[in-house]
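A short worksheet on the structure shown next.
With one protein chain withheld, the remaining protein chains of the complex are depicted in position.
A, B and C are the chain letters, set down in written order, and residue numbers restart from 1 in every chain.
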Amino acid sequence: MSAQTSPTRIPDPTTRYRRTGQRGVNTEMLSWMFMRASGALLVILIFGHLFVNLWLGLGVKGIDFAFVAGKWANPFWQVWDLLMLWLGLIHGGNGVRTIINDYARSSTPRLVLKGLLLVAVVVTIVLGTLVIFTFNPCPAGAEPSLLPAVCQG
Amino acid sequence: MTAVAEKTPAPEASAAEIPSFEVTLRINRFDPDSGKDSSWEDFTVTMHGTDRVLDALHEIKWHLDGSLSFRRSCAHGVCGSDAMRINGRNRLACKTLLKDLDISKPILVEPIKGLPVEKDLIVDMDPFFESYREIMPFLVAKGQEPSRERLQSAEERERFDDTTKCILCAACTSSCPVFWTDGQYFGPAAIVNAHRFIFDSRDDAGEQRLEILNSKEGVWRCRTTFNCSEACPRGIQVTKAIAEVKQAVIRGRI
Amino acid sequence: MASAQSGTLYRGREGMWSWVAHRISGMLIFLFLLVHVLDTALVRVSPEAYNEVIGHYKTVVFGLGEIGLVGAVVFHALNGLRIILVDFWSKGTKHQRGLFWGVVVLWVVLMAGFLPRHLMHMFGA
Partner (left out) sequence: MQTHDYDVVIVGAGGAGMRAALEASKRARTAVVTKLYPTRSHTGAAQGGMCAALANVEEDNWEWHTYDTVKGGDYLVDQDAAEVMAKEAIDAVLDLEKMGLPFNRTPEGKIDQRRFGGHTREHGEAPVRRACYAADRTGHMILQTLYQNCVKQQVEFFNEYYVLDVLMTGDPRTDEGVRASGVVTYELATGEIHVFRAKSVVFASGGFGKVFKTTSNAHTLTGDGPAMVLRRGIPLEDMEFFQFHPTGLAGLGILLSEAARGEGAILRNSNMERFMERYAPTLKDLAPRDVVARAMANEVREGRGCGPNKDYVLLDLTHLEPAHIDAKLPDITEFARTYLGVEPYTEPVPVFPTAHYAMGGIPTNIRGEVLRNAEDVIPGMYAAGEVACVSVHGGNRLGTNSLLDINVFGRRAGIAAAEHAATVESPELPEGVEIPTVELLQRLRDRPATEDRVADIRRDLQETMDANVQVFRTEETCRKALADIEALKKRYETVAVQDKGLRYNLDLLEAVELGFLLDLAETVALGALYRKESRGGHFREDFDKRDDVNFLHHTMYYRTLEGEEGAEGTSIRLGTKPVVITRYEPKERTF
């Protein structure tokens, strides 16, 4: 190392450190912030979701097509579930990314796993979003007893 | 192998006639030249009241098996040579009194985790010091050098007092689960030493250090598992220091 | 090449174990969420299809699994809040251990509230 440092002149030590090459906002920091922000929001979303679905009314026994359709007839619940879907999956996906980074030591499995993760997250988000928005609570030809009350109107 | 040795009475310490007792150390031995993986070996020695794990290791090395290798120097917790895993936790052997351990069972002694083991309890410290060097662990003061000392109020001095205590023993870094799986992580000790300068009112390179620690292998890897804080033999609030660095990065960036 | 791999588990304390639990619970919820979105997507196929799949949720096995899931979510959520406090509250690091036990207590309380009702729903009328 001393080959390039001439003995009598010591280079400015602060110029040696360029490991990051990154200035300003950094994805790791954003991801860290996001985990916390989304986590805080998810508490409300998920607890609300669990409360309505598992606590009120008949609990898990009461969940059926009619129940879901009834909820999504209301834009409030549409937005609620949409947010939960996006935040939950991105939060969870990002969390699993960290886990993969931690345990997959060599780069090939790391890439493969992260690829799989990305596909799973994207597919699930797209699918879920489509379902929420293109959902028809009163599909034609369905057995009427299975449909929510709104369809009778 | 089990071996037993008698020890001549230890230096008389303060209290009354000190009772002696038998204690077994189960040590994780490793010699790369043997071609064998590491294995456990038991040693039973007779020790006394105020003896520490280091004294027991010495007793073994001096009277039972000279090939047992470990680092040590000061023997009172200030030089940072002898961090090791004792009963599953990182401690300094010279600061761990035998009487504070459960001696009815063998005491497990292993090298610290996450750094390459060189022999027995000795690990390669180079990766550790490499990370330390990368956070610019020195004062960088711009501007005219004053003729007398730089002034600093007692409060400003107090701001980073805790992190000046670090003896670079690596007990923290090698207790960190993130570091075990990702040796690229700077690790708590490097962050502690960055903290010591970032919060020094005389220093002008805080920005740059924050930038270094804002990298992929920087502070964001810390998952607040607190192993480091529990392990630090100097009682440094390591996780707190890391949290303060995180806050500083956020405040400086947004 | 010989290696020095064998060794004991590190004996961490509240901080480390809560992290382990947080990680496991997060992973669990994530996997469940993937499945959950898929099954909910069946509402787009037909009410019958959805009802049939969701019917499984009403069996005892799933009912018990649901308890585990809710337990995991509640722990992950509470501990997530603890982590946020540790990160952003200046005294958070000092009280992390207390916060952890707070999480445990709250978890027990919430689960104690949820369990009877859930079991009632499951086995009740």
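To be clear about the criterion, contacts are C-beta pairs under 8 Å (C-beta built on N, C-alpha and C of every residue); 3 or more make two chains touch, one makes a residue touch a chain.
Every value quoted in this text rests on a predicted model; they were computed, and no experiment measured them.
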{"item": "Missing-chain contacts mapped onto chain B", "value": "8, 11-17, 31-33, 50, 58, 61-63, 65-67, 69-81, 95, 97, 118-120, 122, 125, 129, 133, 136-139, 141, 145-146, 148-154, 156-157, 160-161, 164-168, 197, 200, 202-203"}
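Just so we're on the same page, only the chains that are shown with their structure count from here on.
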{"item": "Comparison of A-C and A-B (more C-beta pairs in contact)", "value": "A-C"}
{"item": "Centre-of-Cα separation between chain C and chain A, whole angstrom", "value": "16"}
{"item": "Sites on chain C at which at least two other chains make contact", "value": "83, 87-88"}
{"item": "Multi-chain contact residues (two or more partners), chain B", "value": "246"}
{"item": "Chain C contact footprint on chain B (complex, rising order)", "value": "28, 30-32, 34-40, 85, 87-89, 108, 110-111, 113, 117, 175, 177, 223-227, 229-230, 237, 239-240, 243, 246-247"}
{"item": "Residues on chain A engaged by chain C in the complex (per definition of touch)", "value": "36, 39-40, 42-43, 46-47, 50, 54-55, 58-66, 68-69, 85, 88-89, 92-93, 95-96, 99, 120, 124, 127-128, 130-131, 134-135, 139, 142-143, 146-147"}
{"item": "Residue ranges of chain B in contact with chain A within the complex", "value": "134, 136, 138, 140, 178, 181-182, 205, 208, 211-212, 214-216, 218, 220-221, 246, 249-250, 253-254"}
